[in-house]
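Of the protein chains in this complex, one is absent; all others appear in place.
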């Protein structure tokens, strides 16, 4: 066994570093840190101890101690992950960043916000807005997720079509390395061709290459007006075909282009207890556009709406004020909850494929669903090819569920891979998809990833058992 | 049949924020919407329009120039026409001074068979304007309506009261104030939006309505707000953590059994 167990001495050492009140040993309280939002028991594991450092120096000291004593350290944000990335699969220390939750600076001259990792994404958005700016990162869990976790998973969300994923908004970070050194990568420079881009090596590294203790976030001018369109289509192919047309024929990059298949529409109707317009449609597309003037907004949504109508849209509904927008988004936003009501246990995937392949992949997923007699409602981000395929357990017993899940996932990933796609668009690999990562990644790339991990984390202390197995 | 839907523009209230120093509401004009219950009223008018040929729906709103947006939204949802009642003289009106203007507008529209509005608005929350307009027009009114079935000369409506429902038959013309149970408002369509942009919203002031200025706005309002203050919201909260020991519920139950509250009665022991 590579790692050691936590001893009383180690606990004393940790208390010495972060203070006794920031060390959690109470078994009941440890339960909170055993998992993330992946519901199944196989992705829960109790840590031996939780520490809550309050600054980068304390983080560094904890890491040094862990290296000396050979204890695994699992960094943790808000625990809203969907890949079991923050689960301490091997026990050891969970290093929770919940106490490092300050907004440190709003730099209006350079348009940056500097924050600690434990600030929620929602707070960043809100604060930016209060100051008259806009933070474009917007994962669907924004209300609860931490910025640190967004960086670790390269979180995406609804607005990635126009603004990209989290990596696009991160220009610098202070990081504690796996050996316990503190350094600042990048910063407030907008350009940099100065050596390796370590900032973006760390973004999406799921806590395996360092612990982010400070983040430099880019702020943008705030778009003043927005509108949301809801467009039902007879079938998914026609619906997805609209995506490139909006950008090429229309010359407009919407903020979001989301889709829902009919299973999702029906779930939303059931959950919201109302009939949605064209509820029998094969697919819904929800498009959000932003503009700096009202007339520009009107012109844009009219252009997009007309393209939809000319290309098979059954109707175009427009929400250009708060109440109508709320009503449209509601169907999409409550979807995860709606599916959970249908089936409390489910397996939510976030495969990503080139946009044009969405219909093909969805068609093959529905064949898989048929083959195994399961339900796999699909929704997600049409504008960036990110598909949330949601395998429902329904009233299957546990044994059947595990058997079917393995087969379905295997086939689903194979389909994805065949169509030029990737396992995860925004949730990450974590522990949950590690097995598949090894299978569906080019061996040369695997070699590079392992070499980087070994070079930075020689003792393999940081978030072990995630993403790939190193030896 | 001609139906008038009275719509009020209100601040979107889902995120009402208060300025703690001044005790006033922080309003941003951008988030203004049609009063939700007025949207139900409009939706009901549009539903009846679809059901009965030759029906027109006119949306009427009293408010500042910016309330034109609410009327445009009403047209986008399917109203045939929007009329904005706007004038400096209307500013500061209480419910009765507002009702005077609305009643005058309905009179001017002629041949109106039905007037619909929300049972109350989310900002003022008085629920008085509808019945007042009806009284001024001398037509019957049904309040808190959750269902309207239109017939040839009368409509059968169901209203919600404290312990049930009342079914009433009412001849045209009449006024009904509706509750949200009555229907589920739809979404405006793109063609509706284009229609709204191309439709001119008429603006009527006291001149078009033939109303004397002294009966309008603040001058014509019998009531005066003399004081505004923040309510004492906070209580002396006792927080108990539910930790599985049963203590939290135990303490709660003891508190509820205290004589002054006497919320849970045993057999008298």
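We call the chains A and B, going by the order they appear; numbering starts again at 1 in every chain.
Everything that follows uses one rule, which is that a contact is a pair of C-beta atoms (placed from the backbone, for glycine too) under 8 Å apart; a residue touches a chain by one contact, two chains touch by 3 or more.
Quick note on the criterion: contacts and distances are computed from a predicted model.
Matching "Electron transfer flavoprotein alpha subunit apoprotein", "Cellulose synthase catalytic subunit [UDP-forming]", "Lipase" or "Transport permease protein" against the UniProt entry of the left-out chain gives the name "Electron transfer flavoprotein alpha subunit apoprotein". Listed by label, the shown chains that the missing chain touches in the whole complex are A, B. The omitted chain makes contact with just one of the residues B:54, B:210 or B:231: B:231. Among B:91, B:136 or B:194, only B:136 touches the chain that is left out of the view.
Per the touch definition above, the residue from B:1, B:91, B:168 or B:203 contacting the chain not shown is B:168.
Of B:160, B:190 or B:216, it is B:160 that touches the chain left out of the display. Residues of chain B in touch with the missing chain: 13-14, 16, 18, 23-25, 36-37, 94-96, 99, 122-136, 140-144, 146, 156, 158-171, 179-181, 221-231, 233-244, 246, 248-253, 255-257, 261, 263-267, 269.
In the full complex, chain A contacts the hidden chain through residues 271-274, 337, 341.
Keep in mind that, in the parts below, only the chains that are shown with their structure count from here on.
Centre-to-centre, using mean CA coordinates, chain A is 41 Å away from chain B. On chain A, the positions that touch chain B within their shared complex are 28, 224, 229-230, 274-275, 277, 298, 301-302, 305-306, 309, 315-324, 326-328.
Residue ranges of chain B in contact with chain A, taken from their complex: 12, 14, 30-34, 36, 39, 69, 73, 76, 184-194, 197, 243-244.
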